[in-house]
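Right, one structure below, let's go through it.
Apart from one protein chain that is not included, each protein chain of the complex appears where it belongs.
Per-chain numbering from 1; labels A and B assigned in written order.
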Amino acid sequence: MEQQQMTKKMEVKGISKTFYNKNSYFTAIENVSFDVKDGEFLVILGPGRCGKTVLLNIIAGLEEKTEGAVIYNGKEISGVNPEVGMVFQKLALMPFKTVLQNVELGMKFRGVPKAERHEVARRYIDLVGLKGFENSYPTQLSGGMKQRVGIARAYANDPKVLIMDEPFGQLDAQTRYSMQNEILRIWEQEKRTVVFVTNNIEEACYLGDRIILLSDCPAKVKEIYNIEIPRPRNMVSKEFMDLRAKISDNTDLAI
Amino acid sequence: MSVDKKKLEEGLKKYQNQQKKLSLKYALLSAAGILGFLLIWQAVVKMGLVNEARLPTPVTILETLIYKVSNESPDGSVLMVNILASLQVALTGFLSAIVIGIPLGLFMGWWEYADRFIRPIFELIRPIPPIAWIPLVVVWMGIGLQAKALIIFFTAFVPCVINAYTGIKLTNKTLINVSKTFGASNFEIFYKVGIPSSLPMVFAGIRVALGNSWSTLVAAEMLAASAGLGYMIQIGRTVARPDIVIVGMVVIGAIGAILSGLLSLCERRLLKWKVNR
Partner (left out) sequence: MGSKQKERVHAILYWGLPVLAVILIVVAWVLFSAQHPELMPDPVSVWKRLIKTFVKPIGNTNLFGHAWASLSRVLLALLIAWAFGIFFGILIGWNRTARAIFGSIFEVIRPIPPIAWIPIMIMWFGIGELPKILLVFIGTFVPLVINTSAGISMVDKINISVGKVFGGSNMQILKDIVIPTALPSIFAGIRTSVSSGWTTVLAAEMLAAQRGLGSLVTKGWQGSDMALVLVAVITIAIIGSLLSFLLNKLEKVVCPWNSNK
């Protein structure tokens, strides 16, 4: 795909985050800036445990930033951005709600009538391949299926930008590969901007239009890669391996 | 470092100030809550909305409390004697329940045959509310220290056994297997793996047992005793002195809270490895 002149959807400008404790402080993010372009699949790749989730929470408006601004469609955003959806690393499905009820959650909050809610939710449950499990409880599902529910839940709320926080981090390797293809399929079908966080280089190279490589603590932008490899990408092709090695050499070792 | 160190220090100061202000605010609100409660109480009685002969004011109660520190009337003992009498009963029953109940529970949880043998007996005793034991025990043993301690024992015994049992049953199977591969005997594993990993549950049981002991004590003393806080309350009622009754209640509550605080302290000492929660 040619790198067309995409419009800026979101601008992350000079974000820093310092956590204060009783007698100490800890800087997790330092002066991070990047753009999110409309419709792109942007991957934020960072080693270790530093800063990524915090950065996403700041973009989604769940957490206060120490410095900087998040600009969305040209306007500075404070508080939760209603056009941003999120898939959580720890799933955070409601154990007491069925799959259908979990997927409906956002629409329920917005006061969408029940019939419409059901219809939209069912459509996305189908899309993630969970038809037939609408009335199951999350505890009855496998890890991969649970994360599919999380993805359906995020899409069903009709976000313009979808943030995914290491969504496949807790899956086994096989499931992870199939989920990566799945997420690309859904992304191509739905055409929404995706910001995807991972600590896995291969996953980043496989999924991203662009990769923003973060450094270890405190997280700073180390480099931004434009990935020109056409999709579907082959994980053992030469160009893929080269890219992977290039990023790998540039990555801080995490303990 | 590109981020200004000075700025961070300032941020920390600001944060600390904010936290201080917050905790001060909540402490003040708490104090205001209690103070408001007492003031309303005082006002309601003083304005004659409630008969003072039935509900004494907080001030009267404080005076009675001070009075009871050094006076024996109307129940025949000064406050400290009553407290000690109650503590003696409660702690005797409570401690014997711990000494017997916890090993028993651990034992039942670890060795299946012990479980099979003891469980029917235990299940028969368990559903009987401790208070229902009072008449039986009094008929058997009178109203001495032993009788009351036995009643307390029953209330504290049940949670000790149940929690020790559950705690050791929940021992991580991997840990047991690891110990086995290192050649530990069953008893060694029980002692070095099972018991330590059951401790948090055991402590939860002890906490319940302590609460039960203290509240049953009052029942035991109200039904049959010659000294103690429960007895003092009972006398206060018969001589129509609500201030004595409420002083008794307040002291019982305070000592209960102190005991539970002491237990938390022990727990924190003993379960240091569990702080990461």
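Here is the rule we go by: a contact is a pair of C-beta atoms (placed from the backbone, for glycine too) under 8 Å apart; a residue touches a chain by one contact, two chains touch by 3 or more.
Not measured: the values here are computed from a predicted model.
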Quick one: which of B:V59, B:A132, B:V178 or B:L265 touches the chain that's been left out? B:A132
Would you mind spotting which of A:Y72, A:F88 or A:Y124 touches the chain that isn't drawn? A:F88
For chain B, which residues reach the chain that was dropped from this view? 25-27, 29-34, 36-37, 54-55, 112-113, 116-121, 124, 127-136, 138-140, 214-216, 218-219, 222-223, 230, 233-234, 236-237, 240, 242, 245-246, 248-250, 252-254, 256-257, 260
Spell out the interface residues on chain A facing the chain that's missing from view. 57, 60-62, 80, 82, 84-86, 88, 90, 92, 94-97, 105-106, 108-110, 137-140, 153, 157
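Basically, only the chains that are shown with their structure count from here on.
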What whole-Å value do you get for the distance between chain A and chain B if each is reduced to the mean of its CA atoms? 48
In the complex, go through chain B and note every residue touching chain A. 2-3, 8, 11-12, 15-16, 19
The residues of chain A that touch chain B in their complex are 16, 18, 20, 22, 24-25, 27, 30-31, 66, 218
